[in-house]
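All protein chains but one are shown at their positions in the complex.
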Amino acid sequence: MERAAVLGRLTWRLAEVAEIVPETARAATLVFEVDGWPGHRAGQHVDVRLTAEDGYQAQRSYSIASAPGEPHVRLTVERLDDGEVSPYLVGELRPGDRIEIRGPVGGYFVWEPGGGEPVLLVAGGSGVVPLAAMLRRRIETGDRTPMKLLYSSRAPEDVIYAAELDRLDGLDGVDVIHTFTRSQPDGWSGYVRRIDEAMLAAVAWPASQGARAFVCGPTRLVESVADGLLAVGYGPAAVRTERFGPTGGEG
Amino acid sequence: MSFVSRGFRGRRRDAPADGGRVPPGQYLTDDFPVLSAGPTPRTPLEEWSFAITGEVDEPRTYSWEEFRALPAETITRDIHCVTKWSKLDTVWEGVPVSALLEGHETAAEYVVAFCDGGYTTNLPLEDVAEGNAWVVHTYDGAPLAPEHGGPARLLVPHLYFWKSAKWVRGLALRLEDEPGFWEGYGYHNYGDPWKEQRYWGD
Partner (left out) sequence: MSMDDDRRLDGNAAAGLLGEIFAVDLTAARCCCGGCGATEQLAAEAVYAAGPGTVMRCVHCGHAMAVVVHGGGRYWLGVSGMTWLEIPEPAPA
């Protein structure tokens, strides 16, 4: 049974930008110093709140990209053109600026080492962020859990953490499988369609191995993958999901 | 006040030069935000009906055809949501509630609007019966979209927009006031934006 962490009641605290690292044309990783950060678990998220001078506020949730052992809290944000918060975080924010965050939150969509059952991570777009945190946690602890990441992107230039994922792919017990839905790299011989039941049947650990799955991305993808995993034999308790809402990322 | 984020403006417009149209604590928007307490109902028109029920001499039910055959008005109003956005000059077409209540005798002083999905909201009868409320089916010249309350919603522009119940299916006339969904969870019973009546006790 999951244990709940005692956090005390959550309040807003300030996070200072130490560095901003571009990931793709639209996404960047924000590296924060957070005074008094209590630590977090891979898969958790924070809520971010922005306040304008006249008091107008906007709030969104972002998954934590950093593994728990890292010295900074990192968030990866994809800028949506018609978004309200993401264009500020990716575009206006600079090192030295501070934002308000609340968290870490989430005791359900988390992975901790030591389990043993293989893990399937299924990501759509920026849904890769919490799943990458889980992969990074596995690496930083030396855990041997077999992990597969199935990652759906529109085009090669949209792949977040591309170089890092290439490096991790093929490490003992780690597999990264990409699928592209609009355009693919030159010479690509891998998947070129949305994740469907046939792809899951080919990629997912057989249900008989007691595997667990974590699925994160736009609502449509999450629902279709969850249904697909049930269809290939995963029990409902073995599949955990986190939805980002219709835009596939925050706004 | 909380920490101010350098350089953050958010997505809203400046107030118009002729001030006085934006109630206290509100921000202007050009968008039409979709706010909801549940999934979007999708009742087929052949199953839709609108009822006047409760403390009336004779309850009355309209089918969609009957409702659309009623004389409708086009009105332009400013709307104000309790979540702080205001939108000016929104254009609607619909049937005045006073016309729907015409001919009904009642001792009721209150109404409860009831909707697909179970949402309810309460109002004094005089706040809907006197040319100040409509059941609208058209927004900005087009059929009201489901996410905005279509096929028909209540429109009560002089109160916060949670009183303009989406997916409305009828008005129940009541002798006693009966708090609706949000009114039962801390929102103000009346909701006048000009007095900033957002929550109980405001």
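Read from first to last, the chains carry the letters A and B; within each, the first residue is number 1.
In this text, contacts are C-beta pairs under 8 Å (C-beta built on N, C-alpha and C of every residue); 3 or more make two chains touch, one makes a residue touch a chain.
Keep in mind that this is a model prediction, so the values were computed, not measured.
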| item | value |
| --- | --- |
| Contact partner of the left-out chain, one of A:8, A:114 or A:187 | A:8 |
| Candidates A:68, A:83 or A:106 - the one touching the absent chain | A:106 |
| Touching residues on chain B - with respect to the absent chain | 33-40, 42, 81-83, 117-118, 147, 162, 182, 184-187, 198-202 |
| Missing-chain contacts mapped onto chain A | 1-11, 45-47, 61, 102-103, 105-109, 219-220, 223, 240-243, 245-246 |
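Rule of thumb we're sticking to: only the chains that are shown with their structure count from here on.
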| item | value |
| --- | --- |
| Touching residues on chain A, where the partner in the complex is chain B | 12, 14, 49-53, 55-58, 84, 88, 92, 97-100 |
| Chain B residues within the chain A interface of the complex | 1-12, 27, 84 |
